[in-house]
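With one protein chain withheld, the remaining protein chains of the complex are depicted in position.
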Amino acid sequence: MATEKLSMAQALNRALRDSLAEDPTVHVFGEDVGPLGGVFRITDGLTAEFGEERCFDTPLAESGIVGMAVGMAMNGLRPVVEMQFDAFAYPAFEQIASHVAKIRNRTRGRVEVPLVIRVPFAGGIGGVEHHCDSSEAYYAHTPGLKVVTPATPEDAYFLLRESIASPDPVVLMEPKKLYWAKGEIDVERPAAPLGRAVVRREGADATLIAYGPTVPVALEAAEAAAAEGRDLQVVDLRSLVPFDDETVCAAVRSTGRAVVIAEASGFASVSSEIVARVTERCFHSLAAPVRRVSGFDIPYPPPKLERFHLPGVDRVLDAVDDLQWEDQ
Amino acid sequence: MATEKLSMAQALNRALRDSLAEDPTVHVFGEDVGPLGGVFRITDGLTAEFGEERCFDTPLAESGIVGMAVGMAMNGLRPVVEMQFDAFAYPAFEQIASHVAKIRNRTRGRVEVPLVIRVPFAGGIGGVEHHCDSSEAYYAHTPGLKVVTPATPEDAYFLLRESIASPDPVVLMEPKKLYWAKGEIDVERPAAPLGRAVVRREGADATLIAYGPTVPVALEAAEAAAAEGRDLQVVDLRSLVPFDDETVCAAVRSTGRAVVIAEASGFASVSSEIVARVTERCFHSLAAPVRRVSGFDIPYPPPKLERFHLPGVDRVLDAVDDLQWEDQ
Amino acid sequence: MAEHQALLPSEEPLRLLDESGSRVDGSGLPMPDTRRLLEVYGSLVTARRVNDQAGALVRQGRLAVYPSSHGQEACQVGAALALSDGDWLFPTYRDTAAVIARGVDPIEVLTLLQGDWHAGYDPYERKVAPQATPLATQLLHAVGVAHAARLKGEDTVVMALCGDGATSEGDFHEALNFAAVFRAPVVFFVQNNEYAISVPLARQSAAPSLAHKGVGYGVPGERVDGNDPAAVLAVLERAVADARAGGGPRLIEAHTYRIQAHTNADDDTRYRSGDEVDPWVARDPLTRLEKHLKRKRALTKARRTEITEAAEAVAAYMREGVVEGAEPEPAELFAHVFSEPTPQLAEQAAFLAEELSREGL
Partner (left out) sequence: MAEHQALLPSEEPLRLLDESGSRVDGSGLPMPDTRRLLEVYGSLVTARRVNDQAGALVRQGRLAVYPSSHGQEACQVGAALALSDGDWLFPTYRDTAAVIARGVDPIEVLTLLQGDWHAGYDPYERKVAPQATPLATQLLHAVGVAHAARLKGEDTVVMALCGDGATSEGDFHEALNFAAVFRAPVVFFVQNNEYAISVPLARQSAAPSLAHKGVGYGVPGERVDGNDPAAVLAVLERAVADARAGGGPRLIEAHTYRIQAHTNADDDTRYRSGDEVDPWVARDPLTRLEKHLKRKRALTKARRTEITEAAEAVAAYMREGVVEGAEPEPAELFAHVFSEPTPQLAEQAAFLAEELSREGL
């Protein structure tokens, strides 16, 4: 069919291009997204193809970018904005938490802000401080925001397309370290609606629950475990809000054991939420407490130390081994 | 002894006054904290007593307030800043997440920023939108911040004193609805170090884990349950970061059942963390999954609907009743 | 002359009427014609009545809180009347009178302060954004609405209101800058009422005036006597016309004064004296325009009665509507968070419904 091999960066670029072409209300803007094509080249060629009005650079101010997007969305457009790096979205936090997330609710649904905030996030690329934060919990904790994150180029394409099409504001967390990973993508297949997890690998012994940058880690761990005779299932959440309790709980009930894998610091995080809700819902199916493999509760480390912080295959396998333990 | 009956607002005021008097490096500032004494009067009389240099109004800009505090702390002072309401701290989010929380770590401990950010938070006072957010998860999830919250005037006094004395930055979450609740306070008793939970009520059947505004709810629920013959234990966390695993786990192990009560929306929150960590640590002591009674995953409601959102005694008692249930 | 001169405000705020209602010359502003001034006067009387009535409802415990624009009505009315139907108004919590002057249903406006819901009116009906509480944040939305209008080829102008205190927020800066860079048709209208709750202007800014902030963005700054209804209208109408014609954004500072406390919950005796307030009472915008119109014999008794009655009708409507507000439905808590409730919200809604049904609600 129309299958192609693209990197996640290319898939995101394709999604923007297709959305711009199909829907004249779509507008892409942010810092350096114009002629430069963004520091990760996600918007490469869009200004040339669609003109300055459809894809443009803004002054350097994230609150400004998001705030302007809110107004544009109020006035019938579908803005897609780029935050250059995770930590540089923080200046926009008030706009995101007090307006993007709340304006529909405040106005009893009269004002919709169908905008997308793209946030390249997480580490593993040797970036210096402030360039590798896993900030998804801030958004996922804020009612009114949808929060999605792809682990494959194909999901990146469809999640971005669906996010743009959504009448609700969506924060798209893009795992930087996967920007260059290639995968097959068929842009003509019907898109799954936002909010669906997917079982990436079947397995009977335990369930690995991952999202974004940790999905490949989970798959690799499952591969390694298989060599040792342990049959691990891998769930890729794809959407943090809404959360796909159905898929996740069915998976965990089928194995009775689970490990949640996330790069973000664990405390009061999305991974805490997953442990909590899986336990609440599947308590009597669990043979062992759900384990977490997350980043430590520390600021993101300098490049030479990041490998000690990031959930790696060995640490995941250790956690799987721990699923047999008794409570101490 | 030196026991007095004070409201929490008065206790906080007393703590500021005593700190200003004892330590010339303490400086209090923010919006309307000078002659007005703050919209909640927590800084009442401080400018008159200590002068304009020790307690002063700033221009209306929260990022500015926190950013200036960082610089003052770098230069040997101990700033105590007030954010007027929870949601109005969001403009300062970048300063808090990228600087307050990280500067010690960035500089290998060379730069300390011993500052306190006071955040009146949570609801129950009939406040309009943006005045009642429970924002503690944003801070608790950010490594490098201590996050504490009092439930009694005495704790308010000591937590604020200890926060000011701490070499680490502390976010003090002040439950607005308890500002006017009075309690005995003995300012001369030795202060507990930051990071200690306290068992507010002994009980054998189940443990209620609460903090800040939900502590009185937990105590009331325990009282009501006692009338029905159920013996509930109540833990007041006081500190979210650091977290007192020792006290909490000992409590939960002693009863085998637990309900976590928090006003904040539940998703990816401090309450998720508590469920997760208690379950991880006490799995085999648990007769039932740990239950959560938290705010819904919605923007804080308008005054006339807040009672449906807030964890109340009945909802807590229902959750306690649920602790017997099997996994469906 | 340096490029910047054209962007700098006049040394004194522009005026058309002095405190006694006499015509002042030299501002270069066109005097609105009498018919228009009568319209302004009518709106002023209603605005004052709205403020008074809301204050009374607060005292009766029927509204939780009300930030009054008493004394600032010339700004309230000017902001509303300077716009065409297709334009947008971005008000703050203090601009209830402006929102009503623009034609929004007063009861819908008071939904917020009654505690029934947040924004109570349909923003699209009269093109009035929800009243903003987080300071200066709405200015960016105003820029976005204006920029979108330009992209769509519409000649909409956006009037964005804020107070003196709000000019200190980062979002004020970003909004002015974005508007200037994109030449968005926004009139930023700052009501400098000398206070941000308790904090006086001198603690807010050391600038010669707030209008002097314009030049730093390449935006023309103007100052107007905010208690002169004629000058406020004239200056805003000119700015709206310029913006509509493609001249880009404008920054206008009105010099006025907050006669009452910040809200009923505030105690202004803690930070200012009556001596400071009194001279401003004498500068009341209503009496100023009334004197002017009387001097011009433009205010007939009949017209006056008509105006008073119209204002009274609004007040009566407010009194009625505020009591009769139905209690909001608990189920609404979950209805508007997303376009469709998520499974999580559906579950929570069911939980609450079940809880209420057990309580027999």
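A, B and C label the chains in the order they appear, each numbered from 1.
We adopt the following convention: a residue touches a chain if its C-beta (ideal position, glycine included) is under 8 Å from a C-beta of that chain, and two chains touch if they have at least 3 such contacts.
Keep in mind that what you see is a predicted model, and the values were worked out from it rather than measured.
Novice: Touching the hidden chain in the complete assembly: which of B:L36, B:M72 or B:V119 does that?
Specialist: Missing-chain contact among the listed residues: B:M72.
Novice: Considering the entire assembly, which residues of chain C contact the chain that has been omitted?
Specialist: 2-4, 7-8, 11, 168-174, 177, 180-181, 183, 203-208, 212-219, 248
Novice: For chain B, enumerate the residues touching the unshown chain of the complex.
Specialist: Residues in contact with the chain left out: 27, 53, 58-59, 61, 63-64, 66-77, 79, 91, 94-95, 98-99, 102-112, 143-144, 146, 166-168, 195, 241-246.
Novice: Touching the hidden chain in the full complex, which residues of chain A are there? Just list them.
Specialist: Within chain A, the residues touching the omitted chain are 31-32, 34-37, 39, 57-61, 63-64, 87-88, 90-91, 126, 128-131, 267, 296-299, 301-305, 308-309, 314-315, 318.
Here is the rule we go by: only the chains that are shown with their structure count from here on.
Novice: Using CA atom averages as chain centres, what separation in Å is found between chain B and chain C?
Specialist: Result: the chain centres lie 36 Å from each other.
Novice: Can you check how far apart chain A and chain B are, centre to centre, with Cα atoms defining each centre and the answer in Å?
Specialist: Computed value for the inter-centroid distance: 30 Å.
Novice: Could you please state the distance in Å, as a whole number, between where the Cα atoms of chain A are centred and where those of chain C are centred?
Specialist: About 40 Å separates the centre of chain A from that of chain C.
Novice: Would you pick out the residues of chain C that each touch at least 2 other chains?
Specialist: Answer for chain C, listing residues that touch two or more other chains: 117-118, 134, 170-171, 332, 337, 342, 344.
Novice: Enumerate the residues of chain A that touch no fewer than two other chains.
Specialist: 63, 91, 94, 98, 102, 105-106, 143-144, 241, 243 - these are the residues of chain A that touch more than one other chain.
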